[in-house]
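First up is the structure itself, then whatever we jot down about it.
Missing here is one protein chain; the remaining ones are kept as they sit in the complex.
So, chain A:
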Amino acid sequence: MSTLTAQNPSATTDAAPGLPAPLPASGSGLSFGGILRSEWIKLRSLRSTVWSFALVIVVSLGMALLMSTPTASVDNMVFPEEQQLGIVLSATTFGIFFGQMIVAVLGVISVTGEYSTGMIKSTLTAVPRRLPALAAKMIVMFVATFIVGVISTVGSYFVASLLLAGNDISADLFDPLLLQGVFGGALYLGLIAVFAQGIGAILRSSAGGIALALGILLVLPLVLSMIPGEWPDDVGPYLLSNAGVEIFMQTGFSVIEESWQNLLVTLGWVAVSLGLAGLLLKSRDA
């Protein structure tokens, strides 16, 4: 039997430890600007973010390098201007096809990482209304990915231009089609990252989130193309990656002709993902 004698707590005269100094009340309320800053600190203070973004750039430059290495077969050929533009444009934007997978994974884990580590409890305690935290997370991710995307495509343009100059192939960066490739490509990457964040917030599991995001992005178009009949051809252009690609390069295959229409389709996918994510975040226990 325990013989511990209960002590009167007020009798324990402990020396007071160094207490926190009072914090001035001014300027220390919850604000959306503050939440944005918080999410930016969170994004940049993780190695996975830095590595993923670095990889997007490196892969893009690498692809541009591979696609513009001078080959003997075209040594003495002279290309019409339009074709030169096409060659430079593909070299500039080819990295995006690989970059989209990286940012999709990054987007998913930027959210699911908070759930697997328990960080989400800290996040939602600081922002108990929840939706501002999700919105800030997505804005920060979109802006960061967009900037990384622009660095990738512009960098790739210069790599390609440098190497292709040997074959007398060149294109002006300020050509509308190239500008669309540069900024449209970056926009697409940013939207994919945010779309994936929504998937992450819906599933709250890294493995499941990555599988679903990459499934929608890469596997769905493949599966659809193998289904016989006419309807897959009608639905195909509305798939996320099929419509998204048309934002930065016109393949000429799609029935959705205008870039802005394709942008709207892409935004629709993002909106569904984010809307569902917001709804679930608000209603579920953390």
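By our rule, a residue touches a chain if its C-beta (ideal position, glycine included) is under 8 Å from a C-beta of that chain, and two chains touch if they have at least 3 such contacts; residues count from 1.
Heads up, the rule we're going with is that contacts and distances are computed from a predicted model.
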Which protein name, taken from UniProt, belongs to the chain you can't see among "Carbon monoxide dehydrogenase medium chain", "ATP-binding cassette domain-containing protein", "Sarcosine oxidase subunit delta" or "Transketolase"? "ATP-binding cassette domain-containing protein"
Which of A:Leu124, A:Leu173, A:Ile256 or A:Leu280 touches the chain that is not shown? A:Leu124
Hidden-chain contact residue, picked from the options A:Leu173, A:Ala211 or A:Ala286: A:Ala286
Among A:Gly29, A:Pro80, A:Pro176 or A:Pro228, contact with the omitted chain is made only by A:Gly29
May I ask you to list the residues on chain A that touch the chain which is not drawn? 1-10, 12, 14-23, 25, 27-31, 34-35, 37-39, 41-42, 45-48, 113-114, 117-122, 124-129, 283, 285-286
